[in-house]
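The complex appears here minus one protein chain, its other protein chains still in place.
The block that comes next holds chain A.
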Amino acid sequence: MTDIWVYLAQTPLLWLTATLLVYYLADLGYQRVRQWTLANPVLLSVVLLVIFLTVTGTPYQRYFDGAQFVHFLLGPTTVALALPLWRYASRLRRMLLPLSAALLVGSLTSVLSVVAIGRLTGVSEVTLRSLAPKSVTTPIAMGISEQIGGLPSLTAVLVIVTGIIGAVIAQDLFDRLRLNDQAARGLAIGVASHGIGTARALQMHAEAGAFAGLAMGLNGALTALLTPILAQILGL
């Protein structure tokens, strides 16, 4: 029995199957509780897999070696966000000025608010530097973090947590604010919580998803340009 386990634990087959199965069950559960926000399938899957790996004493690297085939699909799927975006191109063109203003202010707000609140709650300086780019997609965030003296690997985790928080709270927040404009919903999710938020926006509405994808891409570039300057001004 242990021989079989030792063999399987080293093959992609086991970890690929585990990832798909756990996500399938998490999504099923999410539908069963009528999309109750805290039952977010990404959150559930991550929690279940972390418990499973911890119990079986499997190091993350061994799991990732197998699950990387799923991870790889993030790339082409990000490119595929061009299609929903294209569908709303005419609306996009009419909104060029408002979109640019919202992106710029949103990007600044994300960095400034996280540093200000982090100082209030007493987060350490190195964690603060790792937190600054938390709203942008992982590869960009890690680069920014390194540039301003944060810990890139910590940033990667904080980015994922931010994405999950955004995906979990977005619907309730928008409903409570009676924010019904799908473009505004999507843009807000994409700026605040990058790809994980965009995945949630796509489930909410096609137009929200299109604007979230755009916001994720442009906010990433904008934050990369702005954060080193902000870090200097804020004395990070």
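We adopt the following convention: contacts are C-beta pairs under 8 Å (C-beta built on N, C-alpha and C of every residue); 3 or more make two chains touch, one makes a residue touch a chain; residues count from 1.
One rule holds for everything that comes next: contacts and distances are computed from a predicted model.
Student: Just go with whichever of "LrgA family protein", "Sugar ABC transporter substrate-binding protein", "Glycerol-3-phosphate dehydrogenase" or "Spore maturation protein" UniProt uses as the name of the absent chain.
Tutor: Missing chain, UniProt protein name: "LrgA family protein".
Student: Out of A:Ile148, A:Val191, A:Met204 or A:Leu236, point to the residue that touches the absent chain in the complete complex.
Tutor: Only one listed residue reaches the unshown chain, and that is A:Val191.
Student: Just one of A:Met1, A:Leu97 or A:Ile233 touches the chain that is missing; which is it?
Tutor: Touches the omitted chain: A:Leu97.
Student: For review purposes, identify every residue of chain A that touches the missing chain, sorted by number.
Tutor: Given the touch definition above, chain A has residues 19-20, 22-23, 41-42, 45-46, 49-50, 53-54, 60, 63-64, 67-68, 70-71, 73-87, 89, 95, 97-99, 101-103, 105-106, 109-110, 113-114, 117-118, 121-124, 127, 131, 134-135, 137-140, 143-144, 153-154, 156-158, 160-167, 169-170, 173-174, 177, 179, 181, 183-185, 187-189, 191-193, 195-196, 198-200, 202-203, 209, 213, 215-217, 220-221, 224-225 touching the missing chain.
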